[in-house]
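Only one protein chain is missing from this complex, and each of the others stays in its spot.
For subunit A:
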Amino acid sequence: MNSARQPALLDLRGIAKSFPGVHALSDVDFTLHKGEVHALLGENGAGKSTLIKVLTGIHRRDAGTMHLEGQPIDLHDPADAQRLGIGTVYQEVNLLPNLTVAENIYLGRQPTRLGFVDRRRMARDARALLAGYGLDIDVNAALGDFSVAVQQLVAIARAADLSARILILDEPTASLDAQEVATMFAMVRQLKAQGLGIVFVTHFLDQVYEIANRITVLRNGRLVGSHATADLPRLDLVRLMLGKELAEIESADHAHGPGRGGLCASFRDFGKRRYLAPFDLDIHEGEVIGIAGLLGSGRTETAKLIFGIERADRGEVLVDGASARLAAPRDAIALGFGFCPEDRKTEGIVGELSVRENIILALQARRGWIKPIPAAEQKRIAEEFVRRLDIRTTDIEKPIELLSGGNQQKALLARWLATNPRILILDEPTRGIDVGAHAEIIRLIRELCGRGMSLLVISSELDEITVYSDRVVVLADRRHVGELRAAEISPRSIMAAIAGTDAPVAQQERPA
């Protein structure tokens, strides 16, 4: 891209950062040139956000060197980064909705005359600055009056105006629609042409291929590759991100579950603007449907729509052939759906309550609080599940937070099993639990569907999904991009579907 003789705009070598018990980054190199858009990619826990925080001075590196245009630099706090010309725009707009657009752009450096802010000049400057990006808005209106997209553009304009050397965009497009992304990219291209180095973090692969010159992939805190975008086909990129060698992928075995039963629920054109593109999905009795995709591709979003946590704004649900209402988790529970969320700490278990109380919770909620489950009955149910799922606890009255992660996960599973759901959604059921518990949960999944329960399992572990799924729905860029059946299912075919290599790459449609 750039003349190689000139020192890189930013050069990081051997960056390491640890937190108690975790090596968040080890030996990471990263080079950014002027006039380059450099995508920084990786799955959960890859170290992207730690690297960004080292770059913006929020974290201090433990080891390694940082050079800005050949000069060694050392960042102590975000103000240092700003002084050196490193500006950041975060996913959540970090501006002030109650101030005007002009005030937001110039806060802290307003033009003054005789000690008073020259509001007219400030507005004029702001208008000129935004006009430079083709943005014509009322700069004297409160920022909060504008859409998130416009707010993001203003944030970028501020950061670029303030720093003008390096711009870090940390998932700025997460909640924008296609047209808004196009507008933002026009702005990014312009800044790139002005010679800024831009670090772009995103989960949308389409966007990476649209705008990035270079891609750096991190995994588990390590650098796994840095390539020119043109030299890195999508499939290779997905492979780098997920960390699978093609050879080992072929070997993963797939075993089919029992045959399908009758149709249990079907979703037609079901979706929500800015959240998830509409999809069709049929769920049969006794079927395990794997939901695969990269982080942020819309997996959890699918689960939340199906369970009514997010309310769909289009499409319909048919349960047993009849149209059903699905506006809240309450409706979903009434229809016989269950959902074990991914983040069990914040969305699942109630730490201070006992194992028994946690198991009983959903069942009790379904019965209504007026009809308490008799104590003896509660004890019987809890003990039964503790035995059946082999939950290791000394006592069913023990606070659940004292149990290990795997056992908490099983107790959470027990909560939904106690309601005897027809369809159970498991979001990353094996995350953060040890290998033994892992195998047990997979065994349970098989056993459950054997008894006619339908399961939707979201997982990042492709091997795992391959093992238990009868069907795999593949997501990318907040869209259902493919569905694989029985014999087609393999980690390789899933990755190909994620990368979209069997579909035209130029597809641009995003959740509309």
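Just so it is clear, a residue touches a chain if its C-beta (ideal position, glycine included) is under 8 Å from a C-beta of that chain, and two chains touch if they have at least 3 such contacts; residues count from 1.
The rule is simple: contacts and distances are computed from a predicted model.
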| item | value |
| --- | --- |
| The complex's invisible chain, by UniProt name, from "Succinate dehydrogenase subunit C", "Monosaccharide ABC transporter membrane protein (CUT2 family)", "Stage III sporulation protein AD" or "NADH-quinone oxidoreductase subunit C" | "Monosaccharide ABC transporter membrane protein (CUT2 family)" |
| Selected from A:L107, A:A128 or A:V350 as touching the chain missing from the view | A:L107 |
| Contact residue for the chain not shown (choose from A:A63, A:A128 or A:A182) | A:A182 |
| Residue among A:N94, A:Q194, A:S323 or A:N420 touching the omitted chain | A:N94 |
| Where the missing chain touches subunit A, by residue | 78-79, 82, 94-100, 103-104, 107-108, 110, 112, 115-117, 119, 134-137, 140-142, 144-150, 153, 179-180, 182-183, 186, 273-274 |
